[in-house]
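The other protein chains are all here in position, but one chain of the complex has been omitted.
Letters A, B, C, D and E mark the chains as written, and numbering starts fresh at 1 in each.
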Amino acid sequence: MLENYSWKSASQIFRKKKVALVPVGSTEQHGPHLPLGTDFFIACALAESVARDTGAICAPVIPIGVSAHHKQFWGTVWVSPQTFRQYIYEIATSLEYHGIRRIIFVNGHGGNFPSLQEVSLNLRAENLYSVAYQWWTDPSVIELQRRLFKSKGSHAGAIETAMLLAIRPELVDTASYKEAAEGAAAEFGVTKFGAQLPVDTLEFSESGATLDPREATVEAGKQIFHTALESLKNLTHWLEKAKVDDLEPKAHKS
Amino acid sequence: MLENYSWKSASQIFRKKKVALVPVGSTEQHGPHLPLGTDFFIACALAESVARDTGAICAPVIPIGVSAHHKQFWGTVWVSPQTFRQYIYEIATSLEYHGIRRIIFVNGHGGNFPSLQEVSLNLRAENLYSVAYQWWTDPSVIELQRRLFKSKGSHAGAIETAMLLAIRPELVDTASYKEAAEGAAAEFGVTKFGAQLPVDTLEFSESGATLDPREATVEAGKQIFHTALESLKNLTHWLEKAKVDDLEPKAHKS
Amino acid sequence: MLENYSWKSASQIFRKKKVALVPVGSTEQHGPHLPLGTDFFIACALAESVARDTGAICAPVIPIGVSAHHKQFWGTVWVSPQTFRQYIYEIATSLEYHGIRRIIFVNGHGGNFPSLQEVSLNLRAENLYSVAYQWWTDPSVIELQRRLFKSKGSHAGAIETAMLLAIRPELVDTASYKEAAEGAAAEFGVTKFGAQLPVDTLEFSESGATLDPREATVEAGKQIFHTALESLKNLTHWLEKAKVDDLEPKAHKS
Amino acid sequence: MLENYSWKSASQIFRKKKVALVPVGSTEQHGPHLPLGTDFFIACALAESVARDTGAICAPVIPIGVSAHHKQFWGTVWVSPQTFRQYIYEIATSLEYHGIRRIIFVNGHGGNFPSLQEVSLNLRAENLYSVAYQWWTDPSVIELQRRLFKSKGSHAGAIETAMLLAIRPELVDTASYKEAAEGAAAEFGVTKFGAQLPVDTLEFSESGATLDPREATVEAGKQIFHTALESLKNLTHWLEKAKVDDLEPKAHKS
Amino acid sequence: MLENYSWKSASQIFRKKKVALVPVGSTEQHGPHLPLGTDFFIACALAESVARDTGAICAPVIPIGVSAHHKQFWGTVWVSPQTFRQYIYEIATSLEYHGIRRIIFVNGHGGNFPSLQEVSLNLRAENLYSVAYQWWTDPSVIELQRRLFKSKGSHAGAIETAMLLAIRPELVDTASYKEAAEGAAAEFGVTKFGAQLPVDTLEFSESGATLDPREATVEAGKQIFHTALESLKNLTHWLEKAKVDDLEPKAHKS
Partner (left out) sequence: MLENYSWKSASQIFRKKKVALVPVGSTEQHGPHLPLGTDFFIACALAESVARDTGAICAPVIPIGVSAHHKQFWGTVWVSPQTFRQYIYEIATSLEYHGIRRIIFVNGHGGNFPSLQEVSLNLRAENLYSVAYQWWTDPSVIELQRRLFKSKGSHAGAIETAMLLAIRPELVDTASYKEAAEGAAAEFGVTKFGAQLPVDTLEFSESGATLDPREATVEAGKQIFHTALESLKNLTHWLEKAKVDDLEPKAHKS
């Protein structure tokens, strides 16, 4: 959104608002039925909706993230976690130059999460408060998901497919649902004797998807989108209103 | 564009084509009349047009680059040259994982250029051939510019305003032309006794623009766009057809 | 354990075995009742037990990790995630110099986990297979925990206190249980509108503990230790026996 | 020059002067007729002349820079741009420790330029004002060049050969002029459809030179040297006299 | 030792004391007769003894350091000097968070020394005063060594073997003394025409030891340990009592 403003019109928002949203996604395989940009399309749609509703600043979406574990699937583009963190960190500190010290990373891709957490802790040590929101780990979305679908997987499963149907239906290839479902894993990742193995997606999913996208509907997608939107709006309001003291790191125990 | 394909449909293009386009821009002030995203809008429009016409692969646009020198203007978002280089470098090597060893960075922002050149030299040492194309330094565009306009500045001047009128007319604030022109510099940068000073834009341009956007017209913009498109298409064809031997670094002199 | 061998006696194990265990912990607050070394004591005890039983190589324990979020509590010592990753990565590659390409990080501290995962993915790209085991996220331990205790928190809660009672009872200050429990959080971390905030422990726990350590008993600790030991032994056996093909990354999809 | 002073005699100059000159060059091929040290000889000669005339501080010349693109020619020695920048950056900050906050990089090698610009921007963010002067891009030198020579190339062409004839005639191998000219390029670099290719010198010049050195004369060299000297002296005076306010970065637009 | 305290009990020491000891060693070959952990066992024993006697804070021992030059001997584990420095540096700055600005690195391994010196200089620039003590280069230990033994080598020679006999006799393999002595070098390293060659230990010592461990006795070990202990205690007292002014770097000469 910020990209659509001139510096002059942007100056109005920067002077009024304390919070900036930074949508972050990835360009990576999402099964044979969803587009490579799925994660950043959703992040962008959520962030822009909230920005429209709340007046928050919204940076352009960051389209490429931490996705090396999808690399065997055509078209996945990625950077290392280290480079991703640095890129994100500097975007945040450049926003701070304009007086913004409160940032919400609207994250569309789970592989980015540990890096966004690490960046957030580093930013906080510099008195910049950032927090990563991701829709599919939001408890209220999880609850809705349980009601809507029998199948569970998130990556390219019913829940993500539904989201795309809600925001970019023209990019969903329903004809590939079957192929997606038949090659899908029941869960994302492999656990062995209590340990999560360092595997690539291809090692547990032939199609790149987790579980069955066929349960997805436009209607379900809209409900999910709306539910996530509500959380994100509330988070934005909370951060906008929070007292500086509550955002600053606490002092050492006496 | 790649973001609109599933991995399955992407596999078709990757198998057929040798060249990928990577549009790269910035989010930075472009005077009071042009949007902050100007550079990446143009890069993206050019790259996608060429991809459509030639079948080349086109990565999602990189929206944030090397723009610290615009930082005093509201809304400019940037990363350091070093981080930008690393981000771009790794995007290129991830494309290589899918067999792509020929890349064109379609660059919309001059501040990115030295970094793109440095990355290109580094990539070539790893047998990845990349080249940065930028429309406003293309000799055929420069010639056209001379014919079209009296004023010369590029950044947010007549030529860039015309381009925006051609591709995103709704984002051009014609009401601010006067303000842009009155606060504009005649040239981008400051030279003192033969030396280019390390200045920020604000030190030579109060409005952030160079010269007079009022000469810009939709028609001129279309001509410029078309001229750049032709060059970029030719460059793409040349790179697609080039012999491997001509792209590899030469051996040491005997 | 390796530290107790001469190079000559070590040569026998290196020639026979494919797997090395690397215990990793932290030096950080664990409430008023548990010692700062809790995490590395447990990691070390588990790794050495498994090494004794299976003949696996066991590196000396790494005592300092990613604990900045405990920094307001006296005596917490930490390094940045980036430095931790590099330290661990190079320990792994130095083991590889002696022919070891299979490593289990026996992790005693949750804050290390994202970094160990990142290191494991990087090592795998160099054909070194490593996996991080952590006892308190092992499903069989979680199940046991549910049966043993009513309270849930892991960090310095009943489960960790029980573990210390089993392996280092002399370092557990039972007189401080009450203080620990009264200042404890019900959960580790703070979630707001679906987002995990980037908080330090002191922001949600005055004593540094999560939930009530008073349920802990030596007997419960022994059961937990034994359960974790079984998983880790099985994991070690599996990794020792695994086929090279199953450990190498898969090729690109054709 | 600084290298010839003791700390005690140096203390006199540091107390009186605000500006330090740092000559920077490269060790790289300059055709069959010019020495590998050409760039740093010229940078050093200019900087020392100005220092003598103005009393400015002059650091020892940095002899090795960014020259990998000449690597196929025997004897070229180089470092990466990144390492070069860091080396230069730290030299500048060590001068600052003695109170110097105004630096002129007297650059003899075009390949160093983007890095010197990047360093200058970084230094300025730390309130250290540096500027890179290079003689062959100085407009007054360019004008003189047009009057003196028909041929245009700079690298190892007439203009640079003339400079060497003026300052180090014994190192110019006039017997190799013909070989230089016959293998020379008309321009430095290769442009394709508007894009500057990431080529090494050997790809466009068999001898390593650009255009014809045979036009060079001692007299022309002296004129060029004198012209550059005047610019550099003026630049030094200007920087010495500049108001602090004019050198500090401007504040954010209100 | 710190690892044995809870944060609550640690708070007492941190409030009372200014100095922290950080024992640092390595995991590397020490001949066929001494354990791989020799260096960190000694560092730890010395530091803990001093901490007990003086009340100084003592961090957990760092077991892995700069030992790549021993890499051909089984079981040597190492990190690069650069990573070691960063790990140590951050441990020191985390101690500073608790108010500690005076640190003694109790070093058991010569290969760590240049890095500890470099770290100490860097820390001092941040007003953290650290100093590396190593027992075998302590003049009072050297003098004692001359009286006790005819042979001179330190690494795995008589002096180090004696130390181990004093603190960990069960880990000394006396049956391998002969093999150690026969394959030992007379000195650590190789000098050629005045220059110290960049060799690995294996290039000058087949057994990994320097000179004859057979002179070692428990009694000699105790004397050496006691002598080192006295120095280290004195150093600790001196640092605890030193005036801030004497520890801060001096100002620039006027």
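Simple rule for what comes next: a residue touches a chain if its C-beta (ideal position, glycine included) is under 8 Å from a C-beta of that chain, and two chains touch if they have at least 3 such contacts.
In this text the structure is predicted, and so the values were computed from the model without any measurement.
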Handout entry: Chains shown that the absent chain touches, full complex
Key = B, C, D, E
Problem - Given E:Arg147, E:Lys192 or E:Lys243, the one touching the chain that is not displayed - result: E:Lys192
Exercise for the section: Tell me which residue among E:Thr54, E:Ser120 or E:Ser176 touches the hidden chain in the full complex. Expected result: E:Ser120
Practice task
Please give every residue of subunit B in contact with the chain that is not shown.
Solution key: 252-253
Fill in the blank from the handout: Where subunit D meets the chain that is not shown, the residues are 2-11, 14, 27, 29-37, 40-41, 59-64, 68, 71, 73-80, 83-84, 86-87, 90-91, 94-95, 97-98, 171, 173, 176, 179, 208
Completion exercise
Residues on subunit E facing the left-out chain by the touch rule are 68-69, 71-74, 81-82, 104, 114, 117-118, 120-121, 123-125, 129-135, 137-141, 191-198, 200, 202-203, 228, 231-232, 234-235, 238, 249-253
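As a working rule, only the chains that are shown with their structure count from here on.
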Handout entry: Minimum number of chain-to-chain touching steps separating subunit D from subunit E
Key = 1
Practice task
Find the chain most remote from subunit E, comparing centres computed as mean CA coordinates.
Solution key: B
Handout entry: subunit D against subunit B, contact positions shared by both copies (same if over half, else different)
Key = same
Handout entry: Centroid distance [mean C-alpha coordinates] between subunit C and subunit A, Å
Key = 29
Completion exercise
The positions of subunit B in contact with two or more other chains are 7, 11, 68, 71, 73-74, 97-98
Exercise for the section: If two chains touch, include that pair; go through all of them. Expected result: A-B, A-C, A-D, A-E, B-C, B-D, C-E, D-E
